[in-house]
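In what follows, a structure is listed as structure tokens, so that the remarks can point back to it.
Missing here is one protein chain; the remaining ones are kept as they sit in the complex.
Moving on to subunit A:
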């Protein structure tokens, strides 16, 4: 509910506004009580930092607590130990200036495309006319002009993702969290959506935490890749990706030699974890 100008972290915004988009995760531990009454440690002492305006990808084997980390950054869940600070302030309750994009559709099926994009401004009490204008503007930016009155079920998977993207970005968040947002899309659509995401991100430059298990996607999009171990999840290594920006087409960057080099280097680290996670599940069944 803070001043709206707080959320417009453009390239021209002053330093203090940008500092408020720094995410520091330190010593984050999360334990759950299993239905059997045992304590299950999902996350163990996770620490990493996302600099203001940085695109940070988190990769790791299935079930390493990536999504749990996100829900604690957004304030939907509380850590058992450790803390998350956003812009120097510790998270308790829903973090201000955050948007979330899920793997599954989080669109309201009973609202039109326009209605869905309008949710953010309406919840924040933006005047109706202003909200409508900005929703239409965002729909134009994601290339969905003319689809305002459709319902989500009338759209293709890629179009629904665009709506979700407009709905997430319309609040001009300081921090954008994405939990395998393109995981359910086919390969071609995924590449197109990733490229478009990069374009939009460059316009408003929020800090991004992007969860994926697709290493190519992580390297192509991110400035920083955090590799996590399998359960209990903890940070194994952090890689800085120094591919130049703007990166252009996600599809084409994959053929650059430096990309291949980085991808290979990270895969060496990740492979061990993936194999261990796989052996555990496979071994459990044998």
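The rule is simple: contacts are C-beta pairs under 8 Å (C-beta built on N, C-alpha and C of every residue); 3 or more make two chains touch, one makes a residue touch a chain; residues count from 1.
Going forward, contacts and distances are computed from a predicted model.
Not every chain of the complex appears here, and the one that does not is recorded in UniProt as "ABC transporter permease", selected from "ABC transporter permease", "FAD:protein FMN transferase", "NADH-quinone oxidoreductase subunit K" or "Multisubunit sodium/proton antiporter MrpB subunit". Annotation: of A:119, A:163 or A:208, A:119 touches the absent chain (contact as defined above).
Residues touching the missing chain, restricted to subunit A, are 1, 71, 74, 76, 94-96, 98-100, 102, 104-112, 119-120, 122-124, 151-157, 167, 171 (touch as defined at the top).
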